[in-house]
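As you look at this complex, bear in mind that one protein chain is not there, while each of the others sits in place.
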Amino acid sequence: MTSAPTSILDASSVPALAGSLLERLRAERIRVHAITNAAAQTFTANLLLAAGGIPSLTVAPDEVPAFTSRSDALLVNLGTLDSDRRTAVPEAIATARTHAKPWVLDPVFVEASPTRLKLARSCLAGEPHVLRCNAAEFAALAEEDATPGSIQAFAKSHGTVVALTGAVDLIADANNVLCVENGHPLMTCVTAMGCAGTALVAAFAALHGSAIEAAAAALLVTGVAGEIAAHQANGPGTFQPAFLDALFHLDPETLVTCGRVS
Amino acid sequence: MTSAPTSILDASSVPALAGSLLERLRAERIRVHAITNAAAQTFTANLLLAAGGIPSLTVAPDEVPAFTSRSDALLVNLGTLDSDRRTAVPEAIATARTHAKPWVLDPVFVEASPTRLKLARSCLAGEPHVLRCNAAEFAALAEEDATPGSIQAFAKSHGTVVALTGAVDLIADANNVLCVENGHPLMTCVTAMGCAGTALVAAFAALHGSAIEAAAAALLVTGVAGEIAAHQANGPGTFQPAFLDALFHLDPETLVTCGRVS
Partner (left out) sequence: MTSAPTSILDASSVPALAGSLLERLRAERIRVHAITNAAAQTFTANLLLAAGGIPSLTVAPDEVPAFTSRSDALLVNLGTLDSDRRTAVPEAIATARTHAKPWVLDPVFVEASPTRLKLARSCLAGEPHVLRCNAAEFAALAEEDATPGSIQAFAKSHGTVVALTGAVDLIADANNVLCVENGHPLMTCVTAMGCAGTALVAAFAALHGSAIEAAAAALLVTGVAGEIAAHQANGPGTFQPAFLDALFHLDPETLVTCGRVS
């Protein structure tokens, strides 16, 4: 863990993989069950529909096992912690693990609340396929600043993939670090853009065995769609519908042409 | 129930009726109280506002009787089942029945959860003016596939109107089956489009004594607005604002010209 991060994956293959996974998501109508925060529910559902998938959003504890087991992947976002979600989250994770469904953790604002930091840590013990977070959230969880080395060490010690999103996205597992440079600043001016994009990470993880490649491919797709949308939009208001349109129409060739992964 | 479904209504009158009801909805500022799922609340409110009505959305059990009794109609959508809604739904239905307000049931994803199947059945005992569902939801409730004959039989035995939405909408009561062919595939790429459209069914049921005609007219309005919006939109993102604009400007002449009801 003291040596420099190295990558044994071929980063240049990610754009083509992203196109292939997007086409399979559409063809197979991948189902994602998302336990997500109140402000992200509608946009998460609309992002999954625009990508060609099928969302469900139930947070009722007695319904979550049925919905999780009929889905292809699970997203757990900690942005809203009401009593239903606090009970539903561990049940959903247990169901996903029992049925060998991939699941993804998004510890929103974990730096702001001891309650959710504790819950996020207990979720991490369930070994999510991917932990998607920003630098502040990572620092709260790892108790150190986010660097390529620290996220790789964290990924290794927790048996997960860390997808650290920012101006450049860093995606690490125990042995590799990938960088995705696509995206646009307007994506930070729309609430739940990151939360909703994480649903695509979950969908891709259902289609591809390498969670680090699946995560990088999903972040590439949202980044390229964001760039296309920013070109169409006049600001953050028109950016959001333009983003869904771009995702709906996105084709593999554009991903290969525009993708910047290293 | 073994004979072929027959219609004693004049289907050709539905487009003109739809225009008349839409104008009255705007003039009378019809109020709909919607107990609906978390992902549908905002769009349901915006659809009712764009149509000229006044939405309210409270799900607090101790507030639901007051909000229901001051509204003209009630929508009950089972897509989110938290503890407040489980308590509020039967109270709202009882209030609507006591005050002779029309009410409409939307049993979202009832095929996916035994909990909501049971709740949906108990709601049905309260004889909704209209049951709005898709083919999978109908099949779970009726324990048989949706056909013109089976939905008519179900409507008769449950004392309701069945509005089965799909590529073609089928609306049946004990004696009639109407088909509404308007709509556009992009409507299935936006979350809560069906849920929100059901609020218009409730509003029209407050204005017109024949629930089957009111339901067909409301589905016609949403279908025509969807066609106009699809013509303007570049994908599912821009479709949603275009749909609200189209509904806001929709006039009776367009409904008569574009309506396809049989």
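Should a chain be cited, it is by its letter among A and B, assigned in written order, with residues numbered from 1 in that chain.
Just so we're on the same page, a residue touches a chain if its C-beta (ideal position, glycine included) is under 8 Å from a C-beta of that chain, and two chains touch if they have at least 3 such contacts.
No experiment lies behind these values; they were computed from the predicted model shown.
Undergrad: In the full complex, which of B:20, B:42, B:147 or B:210 touches the chain missing from this view?
TA: Only one of B:20, B:42, B:147 or B:210 touches the chain omitted from view, namely B:42.
Undergrad: Who touches the missing chain here, A:178, A:192, A:212 or A:230?
TA: From the options A:178, A:192, A:212 or A:230, the contact with the absent chain belongs to A:192.
Undergrad: Which residues does chain B use to touch the chain missing from this display?
TA: 38, 41-42, 45-46, 49-50, 55-60, 62-63, 66-67, 70, 82, 84, 240-246, 248-249
Undergrad: Which chain A residues would touch the chain omitted from the figure, given the whole complex?
TA: 37-40, 42-43, 79-83, 109, 112-116, 188-192, 233-238, 240-241
The criterion applied here is as follows: only the chains that are shown with their structure count from here on.
Undergrad: Suppose each chain is reduced to the average of its Cα coordinates; what separation in Å results between chain A and chain B?
TA: Using C-alpha averages as centres, the distance is 34 Å.
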